[in-house]
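All protein chains but one are shown at their positions in the complex.
By written order: A, B and C. Residues from 1 in each chain.
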Amino acid sequence: MAPISTLHYLVVAAALFILGVIGVLTRRNVVIVLMSIELILNAVNLNLVAFSRIWGLHGQIFAIFVITDAAAEAAVGLGILIAFFRNKETVNMDEVDLMKW
Amino acid sequence: MLDYITSYLKSDLTPGSAGNLFWAFVYIVLIFLGLSVAVIAMNWLERKILAHMQVRLGPMRVGPHGLLQPIADALKLLIKEDIMPSAADPWVFWSAPLLVVITAFTVFVVVPFGPTHAVTDMNIGVLFMLGVSSLSVLGVVMAGWASNSHYPLMGALRSSAQMVSYEIAMGLAVISAVLMTSLNNEGTGTLSMIGIVQAQQAQHVWFAFKFFPLGLIAFFIFAVAMVAETNRAPFDLPEAESELTAGFHTEYSGFRWSLFFLAEYSAMIAVSSIAVTLWLGGWMRPFPNALNGETWDLVFSLVPGLTFLLLAAITFYSTARMPKHPYFKVQTIGLGGFGAVLALIGVALFIPPVRDRVQDIFWFSAKVAFSMYMYIWYRGTFPRYRFDQLMKVGWKVLLPLGIGVLVLTAIAGILF
Amino acid sequence: MAPVATTFFFYFLSALTVLSGVLVITRKNAVHSALALIVSLLGQAALYLMLYAPFVAGVQIILYAGGIMVLFLFVIMLVSIEKAQKEEQFNQQWLVGLAAALALGALFVLVYVKGRALFPDRGILMPEQSNTQQVAVLLYGNYMFTFEIASLLLLVAIIGAVVMAKKRI
Partner (left out) sequence: MTDRTTIDRTTIDRTSHLELEQHDKTFLDSNELIINMGPQHPATHGVLRVVLKLDGEKVLGTECVIGYLHRGVEKIAEHRTYTMFNPYVDRMDYVAAVSNGLGYCGAVEKLLNVEAPRRAQYIRVILTELNRLASHMLWLGTHALDIGAITPLFYTFRDREEILKIFEKYCGARLTTHAFRIGGCSYETYDGFEREVKKFLDFVAPKIDEYEELLTTNRIWVERTKDVGKISARECIALGVTGPVLRASGVKWDLRKAQPYAAYADFDFEIPVGENGDTYDRYIVRMQEMRQSLRIIDQAIGKIPDGPIMAKVAKVMKPPVGEIYHSIEAPKGELGYFIVSDGSTQPYRVRVRPPSFVNLQALDMMVRGALVADVIAVIGTLDIVLGEVDR
């Protein structure tokens, strides 16, 4: 087998990214959509870390920032979800069609 | 092959760092066995010590002084019917105890019982330990949710909130210890568990006594947070018997329940070993700064053997006090045999090569054992906190204290 | 230490990561999805270790698997999911979504095939011992300002989450 190169990692990351995109576009459950976003962010992270192996550590720093961002996004996203659920009693994405309540 | 095996013994690296798979495997097996024995012993000791604190005798029937009680319990749990509620989520219900056990055991990969006695030495050792032990909360949440019942769910919500909030105070305390490792000529600290102990060796002080009282306060924060992390009294709200019957593992029985039990005790040992490594000098012997020199080294190196001889003496004393009745014959012989084994171990620990090898492991285990005793003591003494009070302690007391200690440690590190 | 069985571990871990990724977007039950995501994240943490990024791996385990996912599970337990499970799981535009994803995949394939030269196979092996230090030096040196902004972002997120989730202010 060929030795594992950067490209191998990139392919894994691409697969995860596509999975995340499918999840975001097709699922109706808000929680799962949020989790799909996490998948996308993670795919990006994997790319960054894989590149950091070639071009220095900056990629890892970016990965850490992305994780920070993911934490912030999850907190706000879940907060919105709770507020949404309290008003609509559903977690269906298609019902999110009001700008205010 | 033989070379491969013996070559490691001469190196002063951990098997993981030396890349020696054979010895790494041996260490893993040893730690697994040792941990199981420790949990069994802990079970017996906790019941005995609690009993004696509460003016009763504790287990006395199975074996002399109840020595075989934990084994009887384990057998009972294994034979018991394993019940799964019909409305439970089978996969999650099934995997939750496994996850808890796996995380509790995985932590021990980086615990340094001595300068070379660890499975491996990661340069993110502390981070790894905190990370993996924080995974156990997932198992708790899964167990509570999968049971599909009110009490477990409330227990799971309580414990996840509790574990997540105390992790922060814990992390702050850990960082101030890591900060202390950087007080050398190069100014480089380390996250490696072995590196932290070596830093304490280089500075000739346990970090608990560094920058008095800063180190002590950080140790105190960690000591409180680790009790909360492991859901033990007085922070045992998730499994508070009088409130939530048994919390997140109410619906578990038999073998699966025993896995939770095993995980709880090994998690206690794990966090105790982090505390010992970070603040109590890991495998260092006591008083490294005040009582140093060859003579003291020799004196302290005799302590392991003496400890075992003392235990043997206590056992022999108890044997002599056993009732002289044919009914107790087997038990008396058993207790005497146990004492003889202890005495043999004690004598063996005086032989110089063994003595030198065992030093580190003995001191480390002794400190962990002390920490475990504290756990039992807390349980015997304190009432239980209420949930809002628990959160108050975590966020309003420990967190500001942790930040303060961290800042002051940094300042002290620059000044001194 | 020298890595052992890199090829095997790479394929094993990436299979684990991708398969649990598939589970994330296909499970009916949100808790199962979250658990699959945790497995996927842990697999990725192991991949980071293989890429000589132990610090990022540690952060991934603590923050992602131990922190964010617990938050997710917490919320899933708070909102009732029984009703959501009985409903239709995919929305009407699932064909469009699938097509978009396929197009994206084709784009990736194109880029990787055409731009192969951009990603040299030789990897500069980072000295494992000082990874944490190097990250720290960069983080508190070059990226100091970014770091501070990130802390601000987190503060805003905390306030935002509290405001959103509170029953009444």
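The rule we apply is simple: contacts are C-beta pairs under 8 Å (C-beta built on N, C-alpha and C of every residue); 3 or more make two chains touch, one makes a residue touch a chain.
Note that this is a predicted model, so its numbers are computed, not measured.
Interface note: of C:79, C:101 or C:164, the residue touching the hidden chain in the full complex is C:79.
The residue from B:213, B:254, B:336 or B:380 that touches the chain not shown here is B:380. Only one of B:184, B:289 or B:389 touches the chain withheld from this view, namely B:389.
Mapped onto subunit B, contacts with the missing chain fall at residues 50, 53-56, 150-151, 154, 158, 233-234, 236-237, 240-245, 379-389.
Assume only the chains that are shown with their structure count from here on.
Because contacts link the chains only in sequence, without closing, their graph is best described as a line. Distance between subunit A and subunit C, defined via averaged C-alpha coordinates, is recorded as 6 Å. Each chain gets one centre point, the mean of its Cα atoms, and the points for subunit B and subunit C are 32 Å apart.
A separation of 37 Å divides the Cα centre of subunit A from that of subunit B.
Multi-chain contact residues of subunit C, defined as those touching 2 or more other chains: 55, 59, 67, 131.
In subunit B, no residue reaches two or more other chains under the touch definition. Residue ranges of subunit B in contact with subunit C, taken from their complex: 16-19, 21, 89, 91-92, 95, 122-124, 127-128, 130-132, 134-135, 137-138, 141-142, 145, 153, 156-157, 160-161, 164, 167, 188, 191. The touching residues of subunit C, counted against subunit A in their complex, run 6-7, 10, 14, 17-18, 21-22, 24-25, 27, 30, 33-34, 37, 40-41, 44, 47-48, 50-53, 55-56, 59-60, 63-64, 67-68, 71-72, 75-76, 78-79, 81, 83-84, 87-91, 93-94, 96-98, 100-101, 104-105, 108, 112, 116, 119-121, 123-126, 131, 134-135, 138-139, 142-143, 146, 150, 153-154, 156-158, 160-165, 167. Those residues of subunit C that touch subunit B in the shared complex are 1-2, 4, 29, 31-32, 35, 38, 54-55, 57-59, 61-62, 65-67, 69-70, 73-74, 77, 128-133.
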